[in-house]
Structure formats: C-alpha cells, structure tokens
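Got a structure for you, questions after.
Every protein chain of the complex appears in place save one, which is left out.
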Amino acid sequence: MSIRANAYTPAELMIALLSREVMGLGHVVVGALSPLPAAAALLAQASGPTRATILGSKRYNSFTEGARELFDCAAEGRIDAFFLSGGQIDGSANINLVGIGDPAQPKVRFPGSFGSAYLYFLVPRIVLFREEHSQRSLVPKVDFISAPGVSPPNVYRRGGPKVLVTSLARFSFDRRFRLESIHPGHDLAEIEAATGFDFDRADPVVETGVPTKNELALIRGRIREELAEAYPIFAAGI
Amino acid sequence: MSIRANAYTPAELMIALLSREVMGLGHVVVGALSPLPAAAALLAQASGPTRATILGSKRYNSFTEGARELFDCAAEGRIDAFFLSGGQIDGSANINLVGIGDPAQPKVRFPGSFGSAYLYFLVPRIVLFREEHSQRSLVPKVDFISAPGVSPPNVYRRGGPKVLVTSLARFSFDRRFRLESIHPGHDLAEIEAATGFDFDRADPVVETGVPTKNELALIRGRIREELAEAYPIFAAGI
Amino acid sequence: MTDVLTLEGLIARIPDGAHIAIPPDYSFVAMAATRALIRRKARGLRLLGVPTTGLQADLLIGAGCVAEIEAAGVALGEAGLAPRFSAAARAGTITMRDTTCPAVHAALQAAEKGIPFMALRGILGSDLVSRRGDWRQIDNPFGADEVATDPILLLPAIAPEIALFHSPAADRDGNVWIGRRRELVTMAHAARLTLVTVEKIVEESLLASEASAAGTLPALYVSAIAEAPHGSWPLGLGDDYAADGAHLVAYAEAARSDDGFRGYLEEFVLPHVY
Partner (left out) sequence: MTDVLTLEGLIARIPDGAHIAIPPDYSFVAMAATRALIRRKARGLRLLGVPTTGLQADLLIGAGCVAEIEAAGVALGEAGLAPRFSAAARAGTITMRDTTCPAVHAALQAAEKGIPFMALRGILGSDLVSRRGDWRQIDNPFGADEVATDPILLLPAIAPEIALFHSPAADRDGNVWIGRRRELVTMAHAARLTLVTVEKIVEESLLASEASAAGTLPALYVSAIAEAPHGSWPLGLGDDYAADGAHLVAYAEAARSDDGFRGYLEEFVLPHVY
C-alpha cells in the first residue's frame, strides 16, 4: 500500500466521499442510526452554506413538530438531500431493509424500512451508501423491496437515488448503476467480482479522489466533536 | 308583569336556561363570539362535574394544539355539547350564518359559517340559541344552509341539534321542532305569531322554570367574574 | 437563512395579487404590517383567514387592497360585525369564498403533508359544498358496509404564497416564538414564504432549551422577520398585551360609513405613527 492510502481510515474515506455528494446543497438531512452520513453532513455544513439536520441530535436538529416533521418537510420540498442504505441493494437501486428470505419468517431480519419508502420518492437527491461491497450486499434482485429505485412515469416522484458510495467505489444511478470511480488500492476486477448486479462503466472510470488534508483535519477535529452528541460510541472510534 | 318575572334580566334567563341544557355533561365547549353560551357553560361548570372550554379565554381553554384542536377534539368524541346560533334558523333546524339573499351579493351579510358545518355533525348535543324570536330569525326555509339540521341515514353523523332556546320559549328537536315550554309572561299565541316555521306542541306545553336564586347568585358573582376575561364588554353589562 | 428586515422591507416581499394566509383576530395578527400594506397601496390581495379573520381583513378591504377572501368567518369579536367586509360583500366588490373552520385547517395540513387532498367528516348537505365547487364527494373506500355508500368530502390542499403574522419574539437566527398557537406552524409549513413581524429580537436562541424550543417555529420555515413593537395593536398579543377594546368599538362605529372609515385611515393608518 502507498503512504497515501495509509493516511486515512476507511471510515474517514466514506465520510469525505459522502460529504462531497451533498456539498453546497441547502438542506441535508440524516436519519437515525446513520453515523457515517451524519459525519458527512456535518462536514458539508462546516465547509459551506449547507444546513445539516441530524436526527438523534438536539443541537443539529431544529424540528419542533415531533417525529413527523421530517417527512412533512420533505413533502414541502424543503430537503435537498438524504442518505439511505440497505441490507441489500440491487441493480435497479431497490433497497431492502426488511430481511432475507420469506418476510413472514425471514432467515435474517433487518431493523425495518424506516422512512425509506417515502423519502426515496420525495427528496431530490438520495445518496446511497453501503460500506460492505460484496455479492451479499449488492445483489441481482432484493428479497424485499423496502423502497423501489425507479417508478413508472405516472407515479408522483420528485427524487430518488442518484449515487451509491461503497468502501470500494462510487457509482452514479440513472435507471442503472454506472461505475464512476474506484477507490485507491482497488481495481475493476475486484469490483466486478464483489458486485452482484450488472452495471455500466463510465468512460473513463477514474480513481476516487482521496480525503484532502483539510477534510481530514475537520473530520478529526470539529466534526468528531460535533458528532459526539448524537453518536458518542462512533465518535470515540474515529 | 309579576314580581318574579322582574327578578331577572332577559340575559340571565337565557344563561340559566342554556346552562340547564348542558348541566352534568362531561365536556362543554363554547365557540367564539358567544357570550351567553360562555356564561351558561361556566355556570354548568360551577354547578357540577362539567369541564367548560371557552374559545377566546386563556383561563378556560386548555387546548395547546392551536385553532384546529377544537375540531379534532370533537371528531375524537371528546366533546359532549356545543352551542350554535344562526342569523336564520328554519323548521328543519338548518342554520344560516352566511346571509340573506343571493350569497354572491347578499342583501344582508352575516359573519360566516365558522365551525357549524362540522360541529353540527360531530358533537352529540348541539344546543341552538337565538334571543330574537321573530318571523325574521325563525323562518320557513333558510336562504343559505350553513349546516343542515338533518341528514340522510347513510351520512356519517354523530350528533346534531337537540334543543332551541329563544327569549320566548324552549323547543326540542327530532327532525321537527316541538314547543316544550313557554317563558313566564308569554303565551302560545305570541309564539305562534313570532315563529316562521311549523312546529309541534308538547302535551302539555309547560311554563319554563325561571332562574333560581342560586343560579342568579352565581351569574351575578362568580360567573360574571370568570366571564370578564374573555368577554369584558358583555360581563360589564350583566 | 432568514432575513432581518425593516417593516417596509418585509412588506415589499408581498406583491400585489398575493395569496396570504392570516391568523384570527385573537392571535398574533400582524397589524403594523397591515397598516404598512395599506400605506404602500397593495392591490388585489387574496386573503385566507386561518380559519377566520376580522379587523385585519376589514381594514384591507376598506382600503381597497383585497380582491378575494376565503374564511370561515369575518367579524370584529365583541365589537360586532366587520362593516367594510359587510359593505363590500353586499356591493359584490370582493369575492367571498365561504368555508368552515376545520376545512381551512385540513386543507393547510394537506399542503403541509404534500398530499393533494384531505378527507373531512361533516359538512355534507351544507350549501358551502355547492357554492365552492372545488370540494369533491367520494364514497369512503374503507366503508365497512358492502351495500350502503359512505359519502365523505375531499378538500384540495391549500398552499398559500405567503403566511403573515406577528409574534412576541424571534431570535437572531430567525426562530420565531409561537407558543400554543400551532395553526401558525401549519400556516408556515404550508406556505411558500413566511413573513413575521415581532415585538423584539432576542439574543439567546429560542432553540437553546427544550422548554423554549417547544413553542418555537424554526427559522427553516421563516423567510424574513422585522421588528414592529406593539405590532398587533389594537388587537391583543398572547400574554404581552390585551386587545384595545375601546379602540375596536370606536373603529366599528367609524367604519359603518365610507367617510368614517376614511377618517379612521387618516388618523390611525396613513400617518405611520402606529
């Protein structure tokens, strides 16, 4: 491994990459149980005009109408970006947050769909993230569609998945995934082997830009501190 | 006039009679611009287990969800009685709070329907009141139905008008008005001449019970004080 | 970001013809802003009373600022009928869209939730339904009975261009105190632009404690604020001050005639001292 590749942790890489996906947007919201996107949104907020709303935080959450306000806020067009993940993600950007196997008696049970089935339609820019890049997480077809990646033209839809960031690569999405860049230290063959769905390739597929000194300094300083309120365990581990 | 009839004012008679219509009920609500019913509800509250909610009051209004809570509260079945009036009231208990003549350019314009079109259906016991007992106020057919007195059987309706109290008499209502009692100092001929709609007669039609000493003492003391917060002008005139 | 403007700067954000949601007379009415609107000769406004209105609409109507008004009621409280509204309605110089209180709330909640309509019980058989034309009746798809229909009204969402009100306080970030007047929150959520005049701008963030946050509309929804001390007068404002009852009675008397109303404007509105 090069010195450059050693200079940051996998989590720091994810945080930097996810923050670039929302940099400069007006209002970026992060759901529950999402420490990596929370750090990324705070990094975007620290670097520009972005307002970051972090569910689970009191400091970075100005909602005062209870748990439903996030969803009404999205419906009103006041949220520009949101992060989603999935136990499984397939080539049509369908995400599965429910489980593996028959949903009535699953082999593996995930926590549940949360707001995905709604926000996937209402927020213009959905950033998908999945650290584990494997045939197990990126599948040909999800066992359960918590939220569909694409909809028929007559279905009211103001947004959807635009990009997927994993620990190996970055894909764009427009009805199909397209490999845009590969993170340093990995190659196309590795990604092809680890991806369960078909995808297109950008021409050229470039190398992902590593975290800058400035990004790393912010992550290790200000962002870590800001994150500790809502994600104490995760922040301690950065 | 007898001494007895001189012992109370017309407003005191209305307050006492309206309070008897809601006495002992759990939750009685009074809308805006309704000083007589407000006094009546406070009198019921002072005399028994009733909770009186007075819109326009801060002291006798525990709603904390803004102006819509009254209506949601009624829909949840948490309101037992409400008072309504009308610029016109007809023999089917239709009430008109909009105006006389063509609604697009009325000869007389009333303030509007407020919550009547809703609460008339949702609150079990609606008490109608109209001080002016005349051919002008009690009409064969209203010019505009703000809220209908009766509905077809398939229409969801949990309540409606049960009684009408005027300065002359008390009527019950069950698809038609029925004269139940005549206030002291008045007679059937006077009421027949002053009423624009057909009505049935109870057998016998009795004399309305006058305000008791206790009712009058409460009205002139505690109720007047309690009322002054929301209706200072009216309370000063009692 | 919420802009901090002068009263005139805030009013300049309201174009002629704007669709403006306003609160009822007992609560947080932007009267100083209303007088400023009259001074700048606003025209063609479409008012939405949430769910009713009174003095604010009566002044604007009398001053010729209003084309249309939707409200469940227009009256001056204990001071009686709204004289300029009544006169304009009789003359047919404004379009009155009669409604009922819960229909206004439900339609704003529909806009808040980004849904095209909200169902509401009651109302069926009222002439309001036939007069409006934009409400639809359907058979409840969840009706239990296989034989009988269960008619229910659907009300289309109302998303006002502007929500305009007055509040006791805002902070420098633009968070606005609304207390328990939560129809103001719904108005702001449903509206494209929310403009708020305030008694004062405070230094400490209203979101700093859970206690004050509970009664706060976040700056996220507030386009601009402007200081306007005693800005609800002659109406009252929460715990801050009561309505000026004598003034309201005098207004109701003066506004009965065109001349009397003009005299009122010249004394209390046009000089820009109130």
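For reference, chains read A, B and C in written order, and residue numbers begin at 1 within each chain.
Rule of thumb we're sticking to: a contact is a pair of C-beta atoms (placed from the backbone, for glycine too) under 8 Å apart; a residue touches a chain by one contact, two chains touch by 3 or more.
Small disclaimer: the values here were computed from a predicted structure and weren't measured.
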Listed residues A:113, A:167, A:195 or A:208, member touching the removed chain: A:113
Contact with the hidden chain (one of C:19, C:40 or C:113): C:113
Option from A:11, A:32 or A:205 whose C-beta touches the chain left out: A:32
Absent-chain interface as seen on subunit C, which is shown: 106, 109, 113-121, 136, 138, 140-143, 150, 152, 154, 156, 178-180, 209-215, 238-239
For subunit A, residues in touch with the removed chain: 32-33, 35, 56, 63-68, 70-71, 75, 97-99, 103-109, 111-122, 144-148, 151, 154-157, 231-234
Residue ranges of subunit B at the interface with the undisplayed chain: 27, 51, 58, 62-65, 71-78, 122
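Simple rule for what comes next: only the chains that are shown with their structure count from here on.
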Separation of mean Cα positions, subunit C and subunit A [Å, integer]: 41
Subunit B-subunit C separation of Cα centroids, rounded to whole Å: 28
Subunit C, residues touching no fewer than two other chains: 185
Contacts with 2+ other chains: residues of subunit A: none
